[in-house]
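The complex is shown incomplete by one protein chain, all other protein chains being positioned as in the whole.
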Amino acid sequence: MFIPEASNSAHYVDTTFWVIVVISAVLLVGVTSAMLFLIFRYNRRRGAKAEQVQGGTALEIIWTVIPVVLVLVMFVIGEKSFRLIRSVPREVMTVRVDARQWSWMFGYDNGLRSDQLRVPLGKPVKLRLSSADVLHSFYIPAFRIKEDCVPGMETYLWFTPQQQGSFDIFCTEYCGLGHSGMLAKVLVMPEKEFTDWYTGSGAKGNRGLQLLQEKGCLGCHTTDGTPKVGPTFKGIYGRTVTVITAGKERTIAVDGDYLKRSILDPGADMVKDFPPVMPKIPVTPEELEAIEDSLEHLR
Amino acid sequence: MTEAAVPQHGLTSRLYLLVWIVLVALTAATVAVARMNVTAFAALISIGIATVKAGLVLVFFMHLKHEPLILKVMLGIALLALSLIILLTFSDVWYRWGAHVHS
Amino acid sequence: MHKGEGSVDERHLDYAGAKMGMWIFLFTEILFFGGLFLLYSVYRMKYLAEFHSSAAELSVVLGTANTVILLTSSLFMALSIAFLRKGRRGLSLLFQLITIGLGLFFLVNKYFEWAEHIRQGIYPDSPVLLDMARGKIIFFSLYYVMTGLHGLHVLIGVTIIAVMAAFTRNETIGPLDFVKLENTGLYWHFVDIVWIYLFPLFYLIT
Partner (left out) sequence: MPAESMATPEKSYLEDGGRFRGLFSWIFTTDHKRIGILYLTSVFSFFAIGVILGLLMRLSLIEPGRFMSERTYNSLFTVHGVIQIFLFIIPGIPASFGNFFLPIHLGARDVAFPRLNIFSWWLYITGGAILILSIFLPGGAPDTGWTFYAPYSIRTTSNVSLAASGIFIVGFSSILTGLNFVTTIHRMRAPGMKWFRMPLFIWSLYATAWTQILATPVLAITLLLLILERSFGIGFFEPLKGGDPIMFEHLFWMYSHPAVYIMILPAMGVVSEIFPVFSRKNIFGYKAVAFSSLGIAFFGYLVWGHHMFTSGMSDISRVIFSLITFLVAVPSGIKVFNWIATMYKGSVRVDSPLLFCLAFIFLFSIAGLTGLIIGTLSLNLYLHGTYFIVGHFHYTMFGGAGFGFFAGLHYWFPKMFGRMFNERAAKTAWFIMFIGFNILYFSMFLLGLQGMPRRYFQYLPQFRTNHILSTIGSWILALGLLIMFGNLIRALFRGEKAPANPWGGSTLEWTLPSPPSRENFRETPVVKGGPYTFG
């Protein structure tokens, strides 16, 4: 089709698609050419005189029954492929997907958390979807799968990746300001590489950064200098910014106290030109220190 | 407008009174049933009684009995519509929450 | 709104048409309340136990009293139409006033019921309510909205009957032209029917 068929479902879906498209195309071409033919054949300019035909029961029956049959065919093949897509095999690896405004977090059974979905090639994976705030929808076009993440309940998806590489993940349920930026990647890697990552990467990285990721901060703030929904973290420490405090503008230099205050009470000082949408996310004092520390060193 | 346009029906005040007595009696009955605590069917029974009461109001107080067929058909369609949307919604929630039902 | 202008025949009265219009309006009301009844039944299925324990907090006595009040008002409404048609204008007027009185009585009872819950701190978004089980929050949300909307309908009904009473007095409506009163009656009975269902759903499912 137009994009890779990178999972087991992709094949079913594409076959179904083409069957229905072909039927539809035949119908469309038939309808259109009949229309054009009749316009020319019975055109008044050619002196056509109308004969008062009232209708025909046989024809009515034909063009009721044939479409009924056609749509039933479509229904059945759609339902069959649907059932395959929804039936999770017994042996699967489970990954939790936590959606929040506006980032994805993937949690593995061994406690590992990641902002990219890493999966081994050829192994079935089940995703347990949940949302921390509003509706989101988890969508991997290359895998042809999608399901909403609904706050207050759990939904699921499953797939077997069949092509190595990295594919886009989108949020396809409108979830507010950062909806179009709520992207991630699924990385399909050879099983060995995956196992290395899965078993070996527990302790890597800096604790503060990891927290920024887990708490969803990086859904709105980048670490590479580009502004997103909120200001970037890169070089934030010591930056001079204009903030609005209780309706009044003032200019301050960012220091540790300011950072902590902004995390604990996001509404207190709002950086000018950014929307007041940051939620209060619970952090322990120890976590707060770690975050502040890592922000201080993000240059 | 003419006399003929006025539908004539022979309902008397006495009939209305009778209907009212039945309605009050049914109210008493439904409270009594609720008190008896026949849990499994209690809800069904009270909805059933309520439906009988609603029917009485419709037929007598609202003169449905004397209305032309077309109005009854229309009412039927409205009620059918309501039942169908309830039914179809339950095709979702029944199977989605099925597990919770006995909690 | 102004009176229809122009020829007489514009004001030609079509009784069956006017009543059909009213009935169709009632169908929309059925579907309007229907949405709420749907929500009720869905959430009751999900939170069966909480619905039962919450219902126990409502006063069956007040609920029953209100049911009887509304049923009685319906009786008087029906009677007032019958008497108007027989030309007994005075009696019809009297019954309309009784209907209004009963409607107001219903609302007063409702007021005391609500006031009692609010006194206990149970009202939408109240700290007390938010502390309770989720099924209870939903139950009381439904309770307030459904009885509230029903109460609003009672209030509207009372107002319309008051207008009709004025019409009866100044002979705008009479034995030959009573469709307005009849339609008012249809509305009032419909409001009664809604209560007939609300009563067991909220008061009797303990």
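Letters A, B and C mark the chains as written, and numbering starts fresh at 1 in each.
Note that contacts are C-beta pairs under 8 Å (C-beta built on N, C-alpha and C of every residue); 3 or more make two chains touch, one makes a residue touch a chain.
Treat the numbers as computed from the prediction; the structure is a model and nothing was measured.
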item: Chains on display which the left-out chain touches in the complete complex; value: A, B, C
item: Full-complex contact with the absent chain, from A:Gly122, A:Gly165 or A:Gly181; value: A:Gly181
item: Residue touching the undisplayed chain, where the options are C:Ser59, C:Asn109 or C:Ser141; value: C:Ser141
item: Contacting the left-out chain in the complete assembly, out of A:Arg44, A:Arg90 or A:Lys248; value: A:Arg44
item: Interface with the unshown chain - residue positions in chain B; value: 70, 77-78, 81, 84-85, 88-89, 91-96
item: For chain A, the residues touching the chain missing from this view; value: 1-3, 9, 12-13, 16-17, 20-21, 24, 27-28, 31-32, 34-35, 38-39, 42-45, 48-56, 59-60, 63-64, 67-68, 71-72, 74-75, 77-79, 81-82, 84-86, 133-135, 137, 139, 141-142, 144-148, 150-153, 155, 168, 170-181, 183, 275
item: Contact set of chain C toward the excluded chain (per top definition); value: 1-2, 4-7, 9-10, 14, 16-17, 20-21, 24-25, 27-36, 38-39, 42-43, 46-47, 124-125, 130, 133-135, 137-138, 141-142, 144-145
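Note that only the chains that are shown with their structure count from here on.
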item: Averaged-CA centre spacing for the pair chain C and chain B, given as whole angstrom; value: 15
item: Footprint of chain C on chain B - complex, ascending; value: 1, 3, 5-7, 11-13, 16-17, 19-20, 23-24, 27, 30-31, 34, 42-43, 46-47, 49-50, 53-54, 57-58, 60-63, 67-68, 70-71, 74-75, 78-79, 81-82, 85-86, 89-90, 93-94, 97, 100-101, 103
item: Complex contact set, residues of chain C against chain B; value: 12-16, 19-20, 23-24, 27, 30-31, 34, 37-38, 41-42, 45-46, 48-49, 60, 64, 67-68, 71-72, 74-75, 77-79, 82-83, 85, 176-177, 182, 185-186, 189-190, 192-193, 196-197, 199-200, 203-206
